[in-house]
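Only a single protein chain was left out; the remaining protein chains are all shown in position.
The first chain written gets the first letter, and so on, giving A and B; residue counts start at 1 in each chain.
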Amino acid sequence: MNDMTTPAIERVWPELGGGRVPAWIYSDETLFERELERFHHGRCWSYVGLECEVPTPGSYRRSFVGVKPVLITRDEAGEIHVLENRCSHRGAPVCWRQRGKGKKDLVCPYHEWTFSLSGELQGVPFLRGTRPHPGMPRDFNKAEHGLRRLKSTVRGGVIWASYALDAPDFETYAGPGVLRALDRTFPGRPLRLLGYSRQTIPANWKLYFENSRDPYHATLLHSFFSTFGLYRADAEFDIQPLDNGHETIRSFFASTAADNRSEVTDELKSIKEGFALEDMGVVTPFDEFGDGVISSLQLFPSVMVQQHANTLAIRNILPKSVRETELSWTYYGYADDDEEMHRRRMKQGNLVGPSGYVSLEDSEVLAQLQPVADNYPDSVQVIEMGGREIGPTTTAITETLLRAFYAFYRREMGL
Amino acid sequence: MAAPDRSNAELRAALRDFYEDYAASLDDLRLEDWAEFFTDDALYRVMGRETYDQDLTHSTIYCDGGAMIRDRAAALRRTAVYEPRLMRRFVSGVRVLEDSDDEIQAEANFMISEAMYDRPARLFLAGQYKDCIVRTEAGFRFKARTAVYDNYSIPITLILPV
Partner (left out) sequence: MAWIDVAAVADIPDGEGRAFSAGGRLVAVFNCEGELFATDDACPHGQNAKLSMGFVEEGRVECPLHQSCFDLRTGKVLTPPADADVRVYGLKVEVGRVWVDV
């Protein structure tokens, strides 16, 4: 991905093998800046939004790539653009509203510099001055002062953007395994936007990136899982670590999973005997994709895309500072969902998100973990579950995905 | 400016008591009591303002019927793992939009403070309740309650109902 192998910062990774991670990676401010430079604002592709969020010509929506505010627009011809939300004049944000429709142009509130929806500078108030006073210098060329355009692409209704105009094309960047997983839930069927939930987690972005590729914790921290057989420690998985920062995880559900107990689940949750949900709709998946699979993927650095039964969401992982991350959930379905499927998605939405039965503990743990990492920067985390090697596996009780991630990270950051 | 309708002062006072009882049940972590503020066919939702204003349907918390409401209470009581904290709900600005024999449409503002044991209290969430309330023999009950939070982003986690 990057040709750079010069170390990002003057720190030494403890040489204890691939199964160890130093805590200073979660708190070092300089390292954070380098990460943004090399990854989010570099040659990576980031999620910015869905086509259905800017449905008509003239519609727009604000978003982020890394920490930088961007604007998604759809111009009169229907083309999507991703522009920096920063006036080329004095740097004010050009667009102050989160979203809207029917825009003909973008007018910066500060001095009314006016841009087309594709970012070209069209109007500069008093460009020619007011008689007899001069305006801008004669050689001022509007063509050189448009809004910065990111490279963008749309696939299956999802909009991706990169700061690097020479970034590899998206398909090459994602790779075949991730593309297959993406295309499964974004096959080109018109999407139906269901809404948003966001949470601000006072923890380094990598902690969340790790958490959502850590199936080992799932049944242990989220006891709701094993109690209702939605995701079992002894279930069969297909876990594919990749060397490009991405990953895919699949598990296979049985429709009677709730009744299907085993030694492992009994051992974990013997105290929960007798606890049954009154409304099992929350934990009863319908096999809408016809393959019996529950899947998730990570596309480095910006998203984890989940399909938990019938609740479909994009988790946009947005770093805000070295120790703060915004986790922005966009929930969707398909335009041809019937009322029953829609209701199912609403109910199962209780599983995930900032109040999710199987996700609320994640933010709680990470919020508590960050201050410990801050105060013990030279401490070392152990990621050796499943061994010290990196490779595909069929069990959730593994940290191979974390080892793969840090092998990638060390390589890219020269650490 | 038209003078506000104050002819329903008694109703609003009674609703304020109802809202404060509801708030107290959650402040005191009496989750089973909280579940009893709803009719058995009630719809309880907590959603962000951005989602609500676009007429979208996703809810951070979604309980369609008494069973799901009781399940939410039970799941929090029995399975959720989280750092202990004190939360306090403040309700104000109770307004009656419509009062028919069957149903009362009402709104109110809410603010929730949160204090972790080792940190100062802070404003956690603020927003508006949009309610459909029915009169029963046992008193008011929510037939529908939508808590629309103004926050762009929830601070860490929304563990308890609003």
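The criterion applied here is as follows: a contact is a pair of C-beta atoms (placed from the backbone, for glycine too) under 8 Å apart; a residue touches a chain by one contact, two chains touch by 3 or more.
Only a predicted model underlies this, so the values are computations on that prediction, with no experimental measurement involved.
Put simply, the missing chain touches A once the whole complex is considered. Interface note: of A:E29, A:D105, A:D243 or A:D291, the residue touching the hidden chain in the full complex is A:D105.
Among the residues A:L127, A:M280, A:A335 or A:V372, only A:L127 touches the chain that is left out of the figure. One chain is missing from the display, and on subunit A it is touched by residues 104-105, 107, 112, 114, 116, 122-128, 130-131.
Assume only the chains that are shown with their structure count from here on.
A straight line joining the Cα centres of subunit A and subunit B is 30 Å long. Residues 98-99, 193-202, 221-224, 227, 272, 275, 277-279, 281-282, 326, 328, 331, 342-343, 346-347, 349-350, 353-355, 357, 360-361, 363-365, 367-368 of subunit A are the ones touching subunit B in the complex. Interface of subunit B with subunit A (complex): residues 46-48, 50-51, 54, 56-65, 67-68, 70-72, 74-75, 78-83, 152-159.
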